[in-house]
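Single-structure report; data block below.
Some chains omitted; the rest stay in position.
In this document, chain identifiers A and B correspond to the written order of the chains, with residue numbering beginning at 1 in each.
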Amino acid sequence: MEDPRQPEDPRKLDDTQRLIDLAELQSLKARYWRCLDTKSWDELRSVFATDAHLDIDGFVNDGRDTIVDFLAEVLADARTVHMGHAPELDVTGPDTASGIWPLEDYVELPADSGQGLRGYGHYHDEYVREDGAWRIKSSRLVRLRVDPLSGGLPSTSSP
Amino acid sequence: MEDPRQPEDPRKLDDTQRLIDLAELQSLKARYWRCLDTKSWDELRSVFATDAHLDIDGFVNDGRDTIVDFLAEVLADARTVHMGHAPELDVTGPDTASGIWPLEDYVELPADSGQGLRGYGHYHDEYVREDGAWRIKSSRLVRLRVDPLSGGLPSTSSP
């Protein structure tokens, strides 16, 4: 009889775990953008680490609650579409990872005003596993370009 | 001598199978959109389960053949681009899965008319493994916004 509890090839277990991590990290960022676009502020909270750091278009916020409160306020009257393209993700340790995500965001603020922007750039992210799930630890958006909508930029630029 | 047929750690097999499923599900939806944009109606048929359900922009169709016939007719004169962004995919059983896919579609109908739309939203999908391959079982598009092209919306709105 074989012992079903025998250890597997450690390299192998690592590979499988890393692939699972990559799949979860991909979903994590998709959830972040979906929560922004559907204004699901409670669900958005679960995306961030407790001490998360967010740096977008000159707006810098620290701490999960501060970040979500900021986003909920700035985007309350906006209609947004966030489009995340093919990423580069890297698991850097058992509970740490990093990623670069290309983004197009289409923000009308306020909704139906014709004011807003179409922006393009790369998110540079760090992730951490906290309370058993991957979370965004820090996220910084580096712009390639920002085009105003036909009505011009919003009076307050926004994430 | 080890017995090469010894069972593996079942958790492990499940993990690998789930990762394979996720990769196949990702390709499935990409194939769906490519078939729409290249008008590959025969290949499109293989994407759907026999009793598939499609609900897009008020057009509801049931059954693989009905769905493909509908799409082929509505899009016959259109030029379309479907852009699928980072998804959230979930394998929910040995042969079932679900997913949320952000989409931008750019539809000119008829082609070169300047009429059409740029639409944005999330597909809410259910998948099933049928005849050994993953298929779309149901798909419902929830819009974030729809912008007419410069020539206005098409006389018949379309998927």
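Here, a residue touches a chain if its C-beta (ideal position, glycine included) is under 8 Å from a C-beta of that chain, and two chains touch if they have at least 3 such contacts.
Remember, it's a predicted structure, so these values are computed and weren't measured experimentally.
Asker: Looking at 2 placed copies, how big is the full complex in copies?
Answerer: Taking the entire complex into account, the copy number is 3.
Here is the rule we use: only the chains that are shown with their structure count from here on.
Asker: Averaged over CA atoms, how far is the centre of chain A from the centre of chain B? Could you give it in whole Å?
Answerer: Chain centroid spacing, chain A to chain B, equals 24 Å.
Asker: Can you check the complex and tell me which residues of chain B touch chain A?
Answerer: By the definition above, chain B touches chain A via 3, 6-9, 12, 15-16, 19, 22, 83, 85-89, 100, 102, 104, 120, 122, 144-145.
Asker: Write out the stretch or stretches of chain A touching chain B in their complex.
Answerer: Touch residues, chain A against chain B: 2, 4, 8, 13, 16, 19-20, 23, 26-27, 29-31, 33-34, 37-38, 79-85, 87, 101, 106, 108.
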